[in-house]
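Here we show just some of the chains, and they stay where they sit in the whole.
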Amino acid sequence: MIAAAAPSKAILLLSCPDRVGLVARIANFIYERGGNILDLNEHVDVDERQFFLRVSWSLDHFSIPAEDLESAFAPLGREFRANWQIRLSGKRSRMAVFVSKYDHCLREILWRHSLGEFDIDLPLVISNHPDLAPLVEAHGIPFHVIPVTPEAKAAAEQRQMALCDEHGIDTIVLARYMQVLSPEFTRRWVGRIINIHHSFLPAFVGGNPYRQAYRRGVKLIGATSHYVTDELDEGPIIEQDIIRITHRDTLEDLVRKGRDLERLVLARALRLHCDHRILLNGRKTVVFD
Amino acid sequence: MIAAAAPSKAILLLSCPDRVGLVARIANFIYERGGNILDLNEHVDVDERQFFLRVSWSLDHFSIPAEDLESAFAPLGREFRANWQIRLSGKRSRMAVFVSKYDHCLREILWRHSLGEFDIDLPLVISNHPDLAPLVEAHGIPFHVIPVTPEAKAAAEQRQMALCDEHGIDTIVLARYMQVLSPEFTRRWVGRIINIHHSFLPAFVGGNPYRQAYRRGVKLIGATSHYVTDELDEGPIIEQDIIRITHRDTLEDLVRKGRDLERLVLARALRLHCDHRILLNGRKTVVFD
């Protein structure tokens, strides 16, 4: 058996009401214990008087063991009335991907995961359909089919959550998962479920928005990746982008271009999340990229 | 007095129900009279079975006088049940700019007009406020103040239309003109009034959309230039673009970035219109750029 390497780096994400001295106090906490700051970003939301910080530091000459870091920082966190978390290098995010039948976002994730682009473990994929099992299993990743019907949705979500708990999942990616999660589900996973959907200028409500966008003659289509809240498609936005459209593009072209956009925007959002670069600020995000 | 140079080039814009032989018949019309085609673009809307054409040709060895061109083409236009227009080089569009108090779009137009970037005459600017008179008059362009009040709106529009008629205006640009035109006005100028407005992903209804976008934490803001119809901000889209936003951008930054975007998107739309590159297709445009 091989012992895990000691973590070489820590990342603190913190938000709290703004006050004088926050950076100094936190930087001192690190400095007094021999940590060398590698990267620090700070933002103050002046309207809300809220303070946001991301700081990473080297643990090479740190005077306390990594496993004691959280308890050492806890008094400061309490004093600042902060939301905070500390991530140690070597401790990867554990991600579950939820899919239905579309494969483009899933493929992008699997490919980048195989390249090591995301600093994650990906121990399972859950789907309400069996179609994508061969693709997932070819990557050596277990694929779980949990059908979802209107009448048995609650039970299906119980099974999903049990699987996620069992595998120590901390992040769920909805890679074109075509079911709406219940408020019970989303509230348990605040800031930890990432979704991707198309977006249009102007926005279109109702079914088949690509068809509506096509009929409206838009010159751009977009995609938005966001954290899921119990307001459908209204959670804090992580990343957005667009692609150009002309009158020569058919409805099929729009769908194809949208597909390309969705997988890239989702991949960028996942990378930001896995690098612990995102803080929630009410309905918004602070993204230290 | 100097005689106007004979036009050297003609541009035909035509749309009609699709049928076999349209390109051949029109190309023959030009060829038989000695015209050399410089540029031809064609598009068929397969859903609507509608045909769209833009063709320009040299009049250097053309066998009929330019002034007889329209009557010579008219029989074909009738046979094809077409909407069509022929533009001769040297005959410039005559444009009126409507403004209120914001100057950024107006400045962009004045500057590009002074560079000769638009192939237009710009004989007047009309505003419901006097503020921008010095800017316009410094360019030697007459500035007309026509106040608009709810009770006297119809009379104000009568004066606007009379001024436009008097100056032979064929295109009206709403360069951040903050009044809604009446259906009577817009129906008289179908496909000839160009507007610019911000657009957001997602869209925001109600007042102060920049504030709403700021509060929503969008990562992109957009601008849309379109022809004005009697559906507010719903006319056929000519051009759109976006600019990126981060959590560091204040509401003022959003407004500033939006301003930059609006003037550039409007300028691109005007250029396409003045070059006769746009055909209407119901609620959409065909843009032969």
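For clarity, chains are labelled A and B in written order, and residue numbers in each chain start from 1.
Definition applied: a contact is a pair of C-beta atoms (placed from the backbone, for glycine too) under 8 Å apart; a residue touches a chain by one contact, two chains touch by 3 or more.
These figures come from a predicted structure and were not determined experimentally.
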Assembly size in copies, with 2 chains present: 4
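Following the convention adopted for this analysis, only the chains that are shown with their structure count from here on.
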Rounded Å distance between chain A and chain B, as computed from the means of their C-alpha atoms: 43
Residue ranges of chain A touching chain B (in the complex, touch as defined): 43, 45-46, 199-203, 215-220, 222, 224, 233, 236-242, 246-248, 250, 281, 283-287
